[in-house]
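The complex appears here minus one protein chain, its other protein chains still in place.
So, chain A:
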Amino acid sequence: MYEGVVQNLIDELGLLPGVGPKSAQRIAFHLLAADPADVKRLAHALLEVKDKVRFCRVCGNVASEEDCRICRDARRDLHVICVVEEPKDVVAIEKTREFRGRYHVLGGAISPIDGVGPDDLRIRELMTRLADGQVTELIIATDPNLEGEATATYLARLVKPMGVRVTRLASGLPVGGDLEYADEVTLGRAFEGRRLLDV
């Protein structure tokens, strides 16, 4: 235990994902020893991100305006939507340069045991986007693990009556992992070899 303000900082850092008590302590002491200007810049970046970044009203991706950069881009194919769990998955797929359509960020995957059901994700928003009949293909790129597969099954069943072609990234992605860890070549190939999801 340290003096009030130092302990406060350690406690706050310890709440971040992937930061255990030891790392929190290490980061706190790094900040204490750092140049005040560097720390100010970090603090400013933290505040600015909460202030200026929001979520795209169309796709749920991070955006600096009402719509994200991808949704505003007129060159993107309006007929294909790729469904992902998190904004970081959009980044991973953009790196492959295989996909020219738009995205839909669900905000997670269906996991009843964690209390997450379909209503807790941006599924209603997705159905609204599909309602005008402009979209012809939905590519489901949820994580290649149990929750991701179950979410894909749920979406395929929901969307099927709308006559939209539903595809899933090819299994070449070893199951069990997180999409963000797939290398660009593997992910690119998974896009090319996507298969029709039949439910």
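Observations
We adopt the following convention: contacts are C-beta pairs under 8 Å (C-beta built on N, C-alpha and C of every residue); 3 or more make two chains touch, one makes a residue touch a chain; residues count from 1.
Everything below uses one rule, namely that contacts and distances are computed from a predicted model.
Per its UniProt entry, the chain excluded from the display bears the name "DNA repair protein RecO", taken from "Isoquinoline 1-oxidoreductase, alpha subunit", "DNA repair protein RecO", "Cytochrome P450" or "Electron transfer flavoprotein subunit beta".
Within the whole complex, the absent chain has one touching residue among A:Gly4, A:Pro36, A:Gly115 or A:Gly163, and that is A:Gly115. Checked against the full complex, the candidates A:Pro21, A:Gly177 or A:Gly193 give a single residue touching the omitted chain, namely A:Gly177. Residues of chain A that touch the chain left out of view are 17-18, 20, 110-115, 117-118, 144-146, 149-150, 153-154, 157, 173-179, 181-183, 186, 199.
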